[in-house]
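What you see is the complex with one protein chain gone and the rest in place.
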Amino acid sequence: MSELKEQLKSQIIEQLNLEDLTPADIKNDSFLFGDEGLGLDSIDALEFIVLLDSFYGIKIEDPAAAREIFHSVDSMAAFIESKK
Amino acid sequence: MKIIGHSYINPKGAFLNGQNVLIATEENYLKSYFSELEIDYSKFYKMDLLSKAAFLGDYLLRNSYKDLLNVENELQFVFANASSSKETDIRFIESYEHKKNPSPSLFVYTLPNILTGELAIKHKWFGENIFYILTKFDSDFFNDQIAMSFLRGNEYCLCGWVEMTGSPEDECFMFLVAKSEVVNENLSNKLNEILNNYRNE
Partner (left out) sequence: MGEESKLERSLKCYLKYGAIISPLGDSIEEHYLAFFENKSGIRKEEKTGFNAENLFLAKIEGLENSRYNALLKQACEKLIENYSSSFLQNPKTGIIVSTTKANLAAITTDAFESTRKIIDEIIHPFHEPIIISNACISGVLAVNTAADYIRLNKFDQVIIIGIDVLSDFIIYGFQSLFALSNEACRPFDKERKGISLGEACGILVMKNTPDEDFNVEVVGGASSNDANHISGPSRTGEGLFRAINKTLERSEVSKEEIDFISAHGTATLYNDEMEAIAFSRLGLCHIPTNSFKGYFGHTLGAAGIIEIIMCMVSMEKNVLFKSIGYSEIGTTETLNVISENRNMEVNTVLKTASGFGGGNAAVLLKCIQ
């Protein structure tokens, strides 16, 4: 699971063009969309949907329902594990 | 009309009011200018070339904004380029043709006027905006636009020619113009002079 989380962090940085960040800068349990997290917005949430499909083959139909999944790296990893 | 300040950015350097203030230290020159200026704005990294360049050009001008009054309502953005958002458009096409999915964060930048949106957000300026596609920088055209803007009641125009396609000729030329009592200053000639000087640096 921790390997998945590290992988996810790299993928997030790549997918969202967060050039100034390294995986070490992203805490597993930080709320990604808050100021203490990465300060992401609604478009970034949509990019997460692309990320889940492109890297993990998981399709999300309803972006609003998906908000919980993208809460943190922890919640994303848990969701991906649950879909295996 | 009076030019209060002007800035210029290209792959070689960044300039303010005719002075060279930064020299590019890497191929990703926009990133290097951003780092050297020590700007705290993480949204920068999500922007495309057009928005990054305009953001930096605008940041260089920050001291010119200090004494402006009622700027959030009466400052108009007048921007133009020749290639629209071509560079981002091509990357967006790649995202759905070669990669697996159309990228929403690229799609939202496939319009040239997004850069004015980024500037408005940064400053919380609610004024008028417009983006034109010209074949080349045209100082007479900008002169007319500014005249029209002032006739409508605006007090300032922040103008820009932001041509960024990922080529060595890329440039971002921005200038801030205020209404002025001085009638005989030929804005068009002055703009050409300023830009030519920058281009020959």
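Lettered A and B in written order, each chain numbered from 1.
Keep in mind that, in the parts below, a contact is a pair of C-beta atoms (placed from the backbone, for glycine too) under 8 Å apart; a residue touches a chain by one contact, two chains touch by 3 or more.
What you are looking at is a predicted structure, and each value in this text was computed from that prediction instead of being measured.
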(message) So one chain is hidden, and I want to know which residue out of A:8, A:50 or A:76 touches that hidden chain in the complete assembly.
(response) A:50
(request) Return the single residue from B:5, B:57 or B:127 that touches the missing chain. (result) B:127
(message) For subunit A, which positions touch the chain that isn't shown here?
(response) 41-43, 46, 50, 63
(message) Across the whole complex, list the residues on subunit B that are touched by the chain not included here.
(response) 72-73, 77, 83-84, 86, 89-90, 92-93, 96, 101-104, 107-114, 116-118, 120-121, 123-135, 141, 144, 147-148, 151-153
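One rule holds for everything that comes next: only the chains that are shown with their structure count from here on.
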(request) Calculate how many whole Å lie between the centre of subunit A and the centre of subunit B, each centre taken as the average of the chain's C-alpha atoms. (result) 32
(request) Enumerate the contact residues on subunit B facing subunit A in the complex. (result) 31, 42-43, 45-46, 99-105, 108
(request) Over in the complex, which subunit A residues touch subunit B? Could you list them? (result) 16-20, 38-39, 43-44, 46-47, 50, 53-54
